[in-house]
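Here the complex is missing one protein chain, while the rest keep their positions.
Read from first to last, the chains carry the letters A, B and C; within each, the first residue is number 1.
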């Protein structure tokens, strides 16, 4: 289920000095920054770069839940690959599966769930049709129903 | 279950400018830094300040899983209260329940699970007795079995 | 010139785990976050909390130059004291002297220069009178002309 081929969007990063802590490994919170970098690239890859294209269709997205599983630590200067895949679409929610590999070995996996919301009132709203279609058109293999 | 009184350890923080993003709210990854600050205070509160006291009993702890639920956003300059409670103790794992309140209202909740490991080999090991006893002695109400 | 008594605004912080790097010391960029925390408290102390009071008088401030001198490293869990003092006021610029002490010993000093700007056009503008007066009224000893 965390097969690398299932992630069309894979972004390479190099671990920065400022991201490592006294234990010699990346601080646990920074993996959410890595996930966020991959999600930014995901929006661009589906043709809806955030935030301009989102403003254009009258929606904003807010994180409602994040999960990170640390299987093995990333270390300073390592090149890692962050994969992002839309795993489930609800009425207003988008759940991304995220995974990080180093030399092809999975070292981190996680999930970030966003909810679509009105940009001004910040109340949840259904996923706008152009956003849903762009996600569904992008994902190969298709998102499970 | 996220009753504020169940958290003996509650640490106040003020949201920093550098922690807020373009959406005007705290970036989702920084909540793990807030959790980490509370966990640092937790170790101090039980009498085993990290990392010195841990080195003294020959153990280190590594995060294996983090979960954050964002119920409402924290904003610049707000004073928030971060609660940390040992919720479950396994053979080698310690699961912390974490919660953040603003003006007494719950805005974030989450969990960070650590595993005890040999400091050098980084292989998992049972929770050392002094660490287990310190946690059990601290928690009121007692940890559920 | 970096006498502790010359800094009316002194804010205590505890160094966070996430702020330390592999060298076992605070990453050099994070001192600017510490400075920023003290500057936030400075605006509050003079009665003009940022950003609300600034919006109220039609001004925003942008950093134009930062300098940090690292005399001795801060380490994880240390309690440090960050001092902030308006050292020079130009026509549109405000230069803050900043200093960090640990156990009363100076470990960092620096300067952050802001320029007042129109919030919309972001063009520089003279320091608004209420802001200049609030700073001059606060500083003891008075700012050198």
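As a convention for this text, a contact is a pair of C-beta atoms (placed from the backbone, for glycine too) under 8 Å apart; a residue touches a chain by one contact, two chains touch by 3 or more.
Small disclaimer: the values here were computed from a predicted structure and weren't measured.
Per the touch definition above, the residue from B:27, B:42, B:70 or B:101 contacting the chain not shown is B:27. Check A:21, A:36 or A:111 against the missing chain and you find that the one touching it is A:36. Interface residues of subunit A with the unshown chain, by the touch rule above, are 16-18, 33, 36-37, 40, 49, 51, 76-77. Mapped onto subunit C, contacts with the missing chain fall at residues 22-23, 27-33, 36, 51, 60, 62-70, 73, 112.
Although one chain is hidden here, its contacts on subunit B can still be listed: residues 17-18, 20-22, 24, 27, 29-30, 76.
Keep in mind that, in the parts below, only the chains that are shown with their structure count from here on.
Of all chains present, the one whose mean CA position sits nearest the global mean of protein CA atoms is B.
Annotation: 35 Å between the Cα-based centres of subunit A and subunit C. Subunit B and subunit C have Cα centroids lying 30 Å from one another.
Shared interface positions of subunit A, defined as residues touching 2 or more other chains, are 22, 27, 29-30.
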